[in-house]
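Every protein chain of the complex appears in place save one, which is left out.
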Amino acid sequence: MVPLYWYVLLSAALFTIGVVGVLSRRNVFIVLMSIELMLNAANINMVAFSHYLQNLTGQIFVIFIITVAAAEAAVALAIIILLARNRGSVHVDEFNLMKG
Amino acid sequence: MLKYALIPLLPFAGFLIAGLFGKYLKERAAYAAVAGVAGSFILSVSAFIDVLGGTIIDENLYSWFAIGNLTVNVGFQIDQLTAVMLLVVTTLSTLIHIYSVGYMHGDKGYARFFAYLELFTFFMLVLVMANNFVLMFVGWEGVGLCSYLLIGFWYEKKSASDAGIKAFVVNRVGDFGFLLGMFLIFLTFGTLDFTDVFAALSGPAAAQSYMLLGAEIGVMTLISLLLFVGAMGKSAQLPLYVWLPDAMEGPTPVSALIHAATMVTAGVFMVARCAPIFSLSPTAMTTVAIVGGLTAVFAATIGLVQNDIKRVIAYSTISQLGYMFLGLGVGAFAAGIFHLTTHAFFKGLLFLASGSVIHALSGEQDMQKMGGLKRKIKVTHGVFLVGSLALAGIFPFAGFFSKDEILWSAHNAGEVGRVLWMLGVFGAFLTAFYSFRLIYLTFYGKSRIDHEVEHHVHESPKVMTIPLVILAFFAITIGWIGMPGAIIPHANLFGDFLAPVFPVLEHGVANHGLERWLMVFSVMVALAGIRLAYSLYVKNTSMPDRLARSFKGTYNLLLNKYKVDEVYNFIFVDGLVHRLARFLYNITDVKIIDGAVNGIAGMIRRTSEGSRKVQTGFVQEYAFVMGLGLVVLMGLYYVLK
Partner (left out) sequence: MLHKAIFIYFAAVCIGSALLMITRRNPVHSVLFMLLLFFHIAGLFVLLNAEFLAAVQLIVYAGAILILYLFVVMLLNVDRESAAPRANRYWPWLTLFGLLISAEISFLVLRGSFPADAGQQPMTLAVGSVRDLGIELYTKYLVPFEIASVILLVGLVGAVMLAKKIKD
């Protein structure tokens, strides 16, 4: 059988890759997909613990996370369409209207 | 309990309706207001019947706050004293509300007026129903606030807003005393509930004493005197009476309700409520009696020569309040409250009737420009006469019974009492004189009214005269409930009703023969005052001017109200306040407070100018900082675990 911590380490690796993607990429699509990646890393954790603790709550939470991710993707893509339409760019480092 | 809680809450509901929706309701706001007080009146009657049946309420509604070992509850106590006050307050308030419907008709602050009046009624009811000092103080300050708002009701008039401020500031001096008294009560007994404090009076705590200025003063004396300072402010006694005459700048119904019938008697009520405390200190009792007696005569002398119709009645109010304190001071608490009750009716009547006169004369208040009104406004004349007879203490009008009971108690109270009795009788003479001077100048003799005004003279509408007639009825009959034993034995219903509340401090034995003679004497004195007024102001009208000329100094001193206002102005307002204010402005305000405020603002500006550079506007940099936080937190967990 696979030890629990293997799953946790895998999830940590995927999460970190997601973080680096969010922080370093300029293309807003890839930033968003990196966020999805981070959510998936959390999902793996949830399901792994659910399996090892013999408790269904973890899986229930994954369902909710997927729901929220779907809603988030819908709204985020709408925002991206607006951005591309109004500013002609999908590069995050070109948006700094909030500069102090 | 809900029934009793509704007594103050109904006027409050009326206040909310008239105050919040007055803009939309316009003159209909008065219906809500009258309904509020009328409901409160009906509930008060019911509460009175309950008390008559022996039900004494003393219940806490909820705990307001608790700090350390001080717990303050919102709770009501309805005993015989409160029941009497409830009836007085709600009856007067209802009648005056109805009267105001007519009197304030067409004023642009109509709804606001009723909102204030309702709020006042609410606070007054809280004051009389409170079962602890703090809640009583809430009502006490609340009525002060409403008094300020209503004196300055016509705030565009400078004198009115000045008068409001004066009333507020002078009352503050008294309230300071009340507060200190409350602190001392808490320090001594550790509680502020009436029942607990009065129960602890027989304990060792009450026997403490303090060294003050080299003299040993018992704690009860100190508490009593401090509380009495509060009463002096609220009830306009020497030397804090100066605000009441100026308070006449407010609309006349306000003068009737607040500055004659109810609020100014709050001090009397408070002393009566604290009768168990006061009765432990002979010094304080004597002080109360002397201040009351002196005020009674002092204010009456000023009233002799005033020409403003409302001011005469205002000084008369101060003088009558003096009588009440005189009664309390000689231990006749029930008599003081009895006079409070009768006075509320006949003085409310006099104020409302004078309002009716002013209404008829399109706002004229100077008695030198009145005269001959008897034929033109008959109802007003009739009720005015009844009120003045009651005020002068002529048998069988209300004032006779209550004033006589006070004078008789004073006469029985030792040597000081005998002197105070003489003061009181002299005051009664002055009272009769000035009240009939008022009648003669206003209603009799030749008309001195301006020509333009004369055409418009008219009797007030029914909505004003009916409350007047009702009040006149009470001004005649209300005294009969306190029938002295010298006239009909064992018929003093009022005294018997209140007897359970007050400690017994009766001096001497009942001597009905002597009492009867004293009654006859005081009525004779009053009749002499009326006769003198008649000869001076009806028979021989040039006499007053000649008298004024030959006693020029005295006359001017009285006309200028002993120049007390000027002295206060010189000492306190110009000397103390202005100099202090200048110091506070130049040093504290400009240097310290403004300096601190500007300094902090400047510091924040410099900091934010530096820190705004952090805000690059790039989302990824913000996210990086979040990630950094994650790393640090995990690192901390690693280090600490």
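Letters A and B name the chains as they come in the text, with residue numbers starting at 1 for each one.
Everything that follows uses one rule, which is that a residue touches a chain if its C-beta (ideal position, glycine included) is under 8 Å from a C-beta of that chain, and two chains touch if they have at least 3 such contacts.
This structure is a prediction, so every number in the text was calculated from the model and none was measured.
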Touch criterion as defined above, residue of B:109, B:372, B:503 or B:627 at the omitted chain: B:627
Interface with the undisplayed chain - residues on chain B: 620, 624, 627-628, 630-631, 634-635, 637-638
For chain A, the residues touching the chain missing from this view: 1-10, 12-21, 23-27, 29-30, 32-34, 36-37, 40, 43-44, 47-48, 50-54, 56-57, 59-60, 62-64, 66-75, 77-82, 84, 88-91, 93
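We take it that only the chains that are shown with their structure count from here on.
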Separation of chain A from chain B, taking each centre as the mean of its C-alpha atoms, in whole Å: 72
Of all residues in chain B, those that touch chain A in their complex: 612-620, 623-624, 627
In the complex with chain B, residue positions of chain A that touch it: 19, 22-24, 31, 92-93, 95-100
